[in-house]
Structure formats: structure tokens, C-alpha cells
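Shown here: the complex without one of its protein chains, the others still in place.
Here is chain A:
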Amino acid sequence: MEPYKKHESIAALMNRSNVDTDQIIPKQFLKRVERSGFGAHLFHDWRFNDDGSDNPEFELNKPAFKGAKVLVVGDNFGCGSSREHAPWAIADYGFNTIISTSYADIFYNNCFKNGILAIKVNKDQLDKLMAEIAVNEGVRFVVDLENQQVTTPGGNGFSFEIDPFRKSNLLSGLDDIGLTLKHVDKITQYEQQHKKNYPWLWA
């Protein structure tokens, strides 16, 4: 995983709530056995017309949002299926930051496993950010994870909360499994006790 660095980037706006992972990456694209290449199908059913051409009505097809790394979206983003293909598609498309009021639990976890910073803000803050983008499409936000700070040209900057463990993993780009395996002795110890307590699970 790439370490997450402070950056300034275009913030794209999708003023939709309850966007589910079936929309983020429709099921017909889940058959691949690789992790890569899902960005081409991000939001497929909204993004493309039936003939495969770009749907000009879809937010992310606006020229002003091309190259955006920050995605600002409505409540309960990523609900539904656990498919990690959703954050793979989001990251592969080029986003590394999402700003919303809330996320579905599994999706939220999956983001951090893939170098995506999912920032939670309150409704009032989100409304301000959405309004700023709406009147100035192509506006660039600065995201500083180290200092837990977002700044915007319109003065709607804010600081955000994040779990320290998630933060340090994003900043270092460290492999979660490697961290857990530092505790391998404790896992083994737990298992020995587990076998004594619940022998039928090991019979």
C-alpha cells in the first residue's frame, strides 16, 4: 500500500445519499480474479449510456471533476454488499479521499485497507463543502492527514477525527497482516487455551 501523503486536489461532488456498493461496482464486474482494473467500471450503470458512451448527466463525467482525488458524497455511502471491489474501483479510478457524514461499516473498513482516507464530517459541514463545490466546480481541497486537517479556498476548512491505528497505517502504508503477526505468540497461546475450553472445535 502506498503511504498516504498530504495533497491538494480537485474535489468532485456527488450529492447522493445511500449510494450502495452495487452502484459503485455492479455485479457483472466481480468475476475478475485480480485486484486491478476495476476503475474502468466505477459507477458503471450511472456513468455510461446503454451504447457504452459517457452519460453527460452523471456528475463524475463533468470535465471539471477530471483528475479529482477527493470525492464528496451524501450520507451512508457504501451500504450493501461487502465487496472490496468497491474501494478497489474507487482507488483505481484515482480517488484517495472520501468525505461524507457516514459510511456503511464494512465499506469503511475496506477503504482503509486500500489506502483510501474516509473522512466523517457533520451534516452542516458537508452541506458547506457541497455548496462550495457546486458554485466553483474544479475547486481544489488540501487534505493533510498528519494534522487531520482539510482546507478549502472558500474557507470551509475543518479538522477531522480518525482512529489513531487507521491513521498510522495509512501514513506508513504498512501491511496490517504483518502488524498482527507480531502477536503470533499470543495467537498461539490463545489457541492452546481455546483447545482446552472448546475441544469439540478441534476434534
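Criterion: contacts are C-beta pairs under 8 Å (C-beta built on N, C-alpha and C of every residue); 3 or more make two chains touch, one makes a residue touch a chain; residues count from 1.
One rule holds for everything that comes next: contacts and distances are computed from a predicted model.
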Complex member absent from the view - protein name from UniProt, among "MoaD/ThiS family protein", "Hydrogenase 2 cytochrome b type component", "3-isopropylmalate dehydratase large subunit" or "Oligopeptide transport system permease protein OppC": "3-isopropylmalate dehydratase large subunit"
Among A:Asn122, A:Ser159 or A:Thr180, residue touching the chain not depicted: A:Thr180
Positions on chain A contacted by the hidden chain, ascending: 17-18, 20, 22-23, 26-28, 30-35, 45, 50, 74-76, 79-85, 87, 102-106, 109-110, 113-114, 163-165, 175-177, 179-181, 183-184, 186-187, 190-191, 194, 197-203
